[in-house]
Every structure is written in structure tokens, then in C-alpha cells.
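Take a look at the structure set out below.
With one protein chain withheld, the remaining protein chains of the complex are depicted in position.
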Amino acid sequence: MTHEEIIREIIAPSGTSRAAERSQLLQYLCQIQHQCSYIPGDAITQLATRLQMPASEIQGLIGFYAFLHEQPRGDYDILLSDSISDHLLGSRLLLQQLCNRLGVAPGVPRADGRVTVDTTSCTGICDQGPAMLLNGRVISRLTDRRIDHICALIEASTAVTQWPAEFFQVDDNIRRRDLLLSEETAAATMDGKALRVLLETDGNAILDVIEKSGLRGRGGAGFRTGMKWRFCRQAESDSRYVVCNADEGEPGTFKDRVLLNSYADSVFEGMTLCAGVVGASRGYLYLRGEYRYLLEPLQAVLRQRREKGLLGQCILGKDGFDFDIEIHLGAGAYICGEESSLIESLEGKRGIPRNRPPFPVTHGYLNQPTVVNNVETFMAAAKIAVLGADWFRQAGTPESTGTKLLSICGDCERPGIYEYPFGVTIKQVLEDCGAVNTQAIQVAGAAGTTLPVADNGRRIAFEDVSTGGSFMVFNNDRDLLDMVQNFSHFFVHESCGFCTPCRVGGSLLKNLVDKLVNGHATHYDVGEMKQIGSLMKRASHCGLGSTAPNPVLDLLNHFPQLVESRLAHSGYEPAFDLDAALQEARDITGRDDPGAHIRTET
Amino acid sequence: MSSKNTFMLDGVAIEFSEGDTIMDAALRSGSYIPHLCHNPEFRPHGSCRVCVVNINGRQVSSCTQPASAGLEVDNSSEDLVQERRNLLQMLFVEGNHVCPGCEKSGACQLQAVAYYTGMLSPQYTHFFPQRSVDASHPDTAIDFNRCILCELCVRASRDVDHKDVFSISGRGIGSHLVVNSPSGKLGDSAFAATDKAAHVCPVGAILPKHRGYEQPIGSRLYDRSPISIVGDVAAHESDDQGDTHGR
Partner (left out) sequence: MADKIRVATASLCGCFGCHMSLLDIDERILELVQLVEFDRTPLTDIKTVGDCDIGIIEGGVANAENVEVLREFRKHCKVLVALGACAVNGGIPAMRNSFELRECLEEAYIEGIGVANPQIPSDPEIPMLLNKVHPIHEVVKVDHFLPGCPPSGDTIWTFLTELIEGKPIGFPYEQIHYD
């Protein structure tokens, strides 16, 4: 098919309202990008006409999402995962190797249009990295041999469908099972059991059980799930929505990937349960673009559920219990994991966090009451409905009931998924995953907390060390500054740009971290970092900006000797490399005399 | 109005009506909270963060925070003023603000708020971004070097002019204003100098052509009195036009 035909097919009028089509915009763009390797100007014009919206707004969308491009990418579009967990496994050398072998510079398509190589934020394959996305599909466990093999396949123009299947293998790596993942409870949410409980009792009864269980959101913030559902149920409206947050963008987090791969039915069961409780007839799973490879299997699960009468009209034969789920893809924007950005993105817009109040429970998707929960939260809710509040409360602490899935990676022998009762000590976790010679642990990802190993008596719980799932281990041979630098760059890349402290402050902070890494930072710069960091924490519009300085501030607070050892000895260092700033003039004039250089001051 | 509907702003009781934000109520009562992206004629935006205030040890943007009875709002502590100054400094280093060469100087809200907070220097490291000037329109020029992404022009063109001439593209530090026209140039767009969008820019990014430096130094909008007394530049723009857009 030509691009024109592809575009025509993708954006063919669906017969729904313009507003409904408008909220499909991002989905149209994702499909066009996927099939054409870019969004041709023609497609923008056609979409603008069809949806009666300014073309510049569509361009604004493309400019916002990292996976959308107005210029063609290579036939083979490679994005190497650039998380610190990939770095620990040697990804930076592999990037070089890839670029050298293919003769490309990062981000620039090769002249023959065959290939582009670029980096992307954490792809969530941290337990079997380094990883890359090839035309949107994950390739795991990269080694120099695998890279050579990939280069050969590309040079031979081998169709991706012909590539060795093991390249694309992504394992679950479940290492410890507890309440949610145990074999005994596996059947609990199968075949619509939770929905049957709902139909045997009623929404209020389910809400009571969920509230009694003490279940709190697993996406990070820990809001009480029962309360959220109740607010939504009570909100005035005739249409409500249930949204599953599968954006899983926090570096080092990959537990939702595993749940969606092997427990999707339970997750959808939880969403449907929620819909029955709050009275929603429509649900969305917002799947991060990095997990596009899960799209087909997830759609298959949805089909099966429809066939079994667990989705669609009159679920389980109950009149008026109508609910269906649609999967929306993200396109490379961490901020879209923030619930109000996610809703904007679902509506087909740039993922800019909304002003709150009002909150999504009253004014969410299309301004209607909406529950947004994490993948794990929905699964837990489904199990609780069947197995009861006491079953759930048998694990955990009074404040943090139940269990938590940790996705563990970094310097340990057995990276993977570990389900623990809340309250487990960090020491226990380190032992179980085979971490030795540990220097520090990064809990809850880039936005989380860096702890020196001396703090290993602390516990994973909302009231102590809280996490959405990420748990990264750094041993004594690692330079923690690499991590802090990687995270600062991550946040600059992922800031939505809406508010001043995060947009500008984040970049200033990143530059100061680079200065520190390069050995040019002074005590003065440390003071600047603290000041900018604290401003970002206090004044940012959303959680991204207010957590972005955490890695830097933790480094300065918990690892002062390390910082001290990396400071320049002078009292003040220029903000830029003075001698390098003369290079252009040297090139133009051909001068290289002493006057054509600036000494570093000693 | 009953005393139930008041909150305290720096120890002064401010009355509010249902639906007011802290900013709405403060401005109506004649109390000044510094702001850039806020303009009472438009829906609150909350992006510049210059209007942050302290409530119970938490910071909120007063332009988006609903007023509620009994709040104790700090709008003037030294820490807060310092914080606002830092935010302004960030905006200055993010763009290219060469005030001595800017037609808006003296009547620029970014400058005026910076004077108000006592900012003496941008002090951070300058980004010196490469940005352009769009002079394609016969009556109006855009100097992107000075855009602070307040989105007032976006809002005005969308909500008042119904023309959607402006949008934001990119993200993070790469966010930038774009013009809706085939060439991306203002001259090719539906923009007209009589549009509301031509009169809301708080800085010297959207400027009328063939004018400039009309007011002698010393008698410009903010030369003698601070913005807390003079008010927003956009409010004076409306006077200029003699139109009815004023509040």
C-alpha cells in the first residue's frame, strides 16, 4: 500500500461523532507513524480538515510525543533504551557499536533511508536488558554479538518478521509470589468470579470490602482505592469512565508489563468490577507505546472476555451491565503516566497535566467522572472482591495492607518480579535477589529515593519507603553520579514544558549535574543545585517537576563525601568551557598561538 | 456578604464569592499577587508559577486555587519573594531578553514583575537559544526570543477570536509557540492586528509594527510606579484600543 492509501484507511470516518473521533487523533497518528515511519504533511492536512481543527495543533501533538515524527525515520527505526539500568548492562558501548557498524549518527537517518538509531527513555525491560525498540518491537538481552547480528540483518534488508524469534522474547521472571501471584489464588478471578460476586451482592458491598481491605493505589501515590471508587460513583453524571494506567514509565518499573503479559484477564476483571461499582460503561487501558508488542495479545484477551460475556452488553446476562474496554497507545511520554495528563492524552491531546481541583473522579475523561487506577490496583481489587478483605489484610502493615510487586534490577544475581508483603525490609529484598557488595538502592525510580545501604533496615511501605515498584541496586563499583546524571537528563527529556520551575529549572539542574560529573562544580554550584531543586519541589505544577530533583538532592544529602570528592578545588568555576568557546574562532582564523587559548585557572 | 466568605491574605481579610480563585478575590479587592500568565479575562492557566502563595506550608498557584473560607495565605514572606525572583530569573535566562533593544521595555510585564520583586540580575546561566523573528505580517511582528509561553495569545485566538492562530509544540525546554498557517508564518495566517490575540502578550513577543519607543523613557507604563499599583499591561492595552474588553 502507498502512504496515501494507508492514511486514507486509517483515518476513514468511523461514523461516530466528531468529538469521539477527535479523541482518536493520537491513535490515528500512532498508526500512521507505525506504518509510514513518519506522519506525512498530507496526513496532517487531511486530519485537520476531517477533525476541523488547526493543523498547528496536530503538529503540536507530534512535537510533544517522542515516538511521532514529521520527518521519515529509517526503514529500521532503532531506539536503544537509555535508562541507567541499561547503562549498567553496557548499553552505551552497544550504542557506539551499533552506530559504527551501521555508519549512522544517533538521531539522523542514514542517507539511504535504511536505518535510524536513537535512544529512548527506559523501555521497562530492565531485568533482561540492555533492550531496544525496533520499529516499536522490543528486542531484549542485547550483547555485542546480537548487535552484530542485527546489523547484518539490516544490511541484508531482512524483513523483521524473518528475524530470529528469540530476539523478541521477553520473560516474566517472577521470582517471588505472594497473595496476588500465588498459584492458589490464580483461579479466584478467572471466568468472571469477581463479577459474579458483584452481581450476587451489590456495588456498595464491593466498596465496603475494598475499603475494609485498606487497598491503596499501586501506581505510587497510594490513594485509597475504595474512596476513589466511591467518589466517582457519587459524582453526578450519566456517563462515567474507568481507566487503567499502564503507562509504566518510571525507570526501573516493569511489573505492569508482567501483569499485562500473564494476568491481563484479572486486570480487565478488576476494571469491569470497577465499572459495575461506579456505573461506567466505557473503559480504557492506556498502554505505553513501548509495550506495543502486548497490544495484540491484550486484544485477544478482550475478545475472549467478550465471547464469554464478561465484556460488552449485559455482562453475565445482567440487564444494564454494559461495559467495554478499548486500548489506547501512548507514544513516548513519561508525563502521560500522571493521571490528568493521561486523560488529556486519551482525549487525543498533548499530555499536559490539568489544574486540580477538579479531580478526575468528578471531572475526568471528557469531563466526566473517571476512575484512574494502576494495573496492579485493578488486579488486587478483583481478588479482594472474591477472597475478602481479611485475606488481603493478612499481609502487610496496618497502613499498607497486602502485598506489593517489586521490579528489581541492577546489580543483583536474580533481577525480576518479587511480590512481598508490605513492610519487608530492604535488607531482606537485597538478600533474596542476590545483591552483594551493595552501595545504594534506588527505590521508586528516578522520581524516588536514593538510599545508602546503611539504611537497609528501612521498610517498603507507604509510611516508610514508598514505591510504585521500581527497586534498583547499585554495587560499590558503580559511580552514583552516573545514575544521577542519567535521571537528570531523563527529566529534562520528559518534562512537559508547561511550568517554569520544571521546564527551566530542570534544565539548569541538569547542566549543573553535568558540571559536577565533569569535575567542574564547586560549593557554589552545590548551593545552586539545592536552591533550584527546592524551588522545583515546591513550585512545580505537577508531580514530575516536584520529584525531578530528588536524585540530585538525595545525592547531596546522603552522599556528601562522594560529592566532595568530585568538586573542583577553586571557589568558582565558569559555567562553560572557556577554551572550547574559542574553537570556532580558531577554526575560522587558523590561529593556534598562545593568545588563541585560554588557560584553566589553577 | 457574610464573614464566612473571607480568607486572610497577609493578615488582611479578603472577601470572595463562590467560584473565585484566590487571585480573583485578591485582584478584585485591590490586593496584588504577582503574575504573568494570568489575565482575568481568560481561564486560569497556572504555568508561570509566579503567583505561588503559601497555604499551610504548601504552595499553590493562586490563579488556580479556589478560595475557601478561613484560609491563611502568605503572599509576601521573604522566602516567597525570593522564590518568585528565581522563577523570573529562569524566564529571563530561558529566552533572549535584551531589554535595551526591546520596544516593549518600560511597558513589559515580565520586566515590571521582576522590578517589583527586586530582581537585579538573571544570575543563572543563560541558555542563549537560537530563536527567530517572524516579520511576515504587515501589521504585527513576533519575536520568539521574548516569548515566555504564557499561552495568552493561544487562549485569546482560540476563545475570543475563534481563529486558533497559535499553538504550542515541542515539549520540555524545547516547547515553543507555533503559528497555524501553511508556511508557519504569521503573514499566512488568519491573524489580524485587531484580534484580541494582538493585545494580550505580556512581553515584547507579539508587537505592532511601525510603532515602538513612542513613550519617552521616564513616562512609560512602569517607569515611575510599580505594577502592584499600575496593573497589568494588557489592561492598559484595552484602554488604548478604547474597546470594551477591559474588566
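For the reader, a short list of remarks on this structure follows.
Labels A and B are assigned to the chains in the order they are written; within every chain, residues are numbered from 1.
Note that a contact is a pair of C-beta atoms (placed from the backbone, for glycine too) under 8 Å apart; a residue touches a chain by one contact, two chains touch by 3 or more.
All figures in this text were calculated on a predicted structure; none of them were measured in a lab.
Across B:P138, B:P182, B:P208 or B:P226, the residue that sits in touch with the chain not pictured is B:P226.
Residue in contact with the omitted chain (choice from B:P122, B:G212 or B:G231): B:P122. Touching the omitted chain from chain B are residues 92, 96-102, 105-106, 111, 114-115, 118, 120-123, 125-126, 128, 130-131, 145, 217, 223-226. Touching the omitted chain from chain A are residues 524, 571-572, 574-576, 578, 581-586, 588-591, 593, 595-598, 601.
In the analysis below, only the chains that are shown with their structure count from here on.
Between chain A and chain B, the centres computed from C-alpha atoms are 33 Å apart.
Of all residues in chain B, those touching chain A in their complex are 44, 46-50, 52, 59, 61, 64, 66, 83, 86-87, 90-91, 93-94, 124-125, 127, 149, 164, 166-175, 178-182, 184. Chain A contributes residues 53-57, 59-60, 62-64, 333, 350, 355, 357, 492-501, 503-508, 511, 528, 531-532, 535, 538-541, 575-576 to its touches with chain B in the complex.
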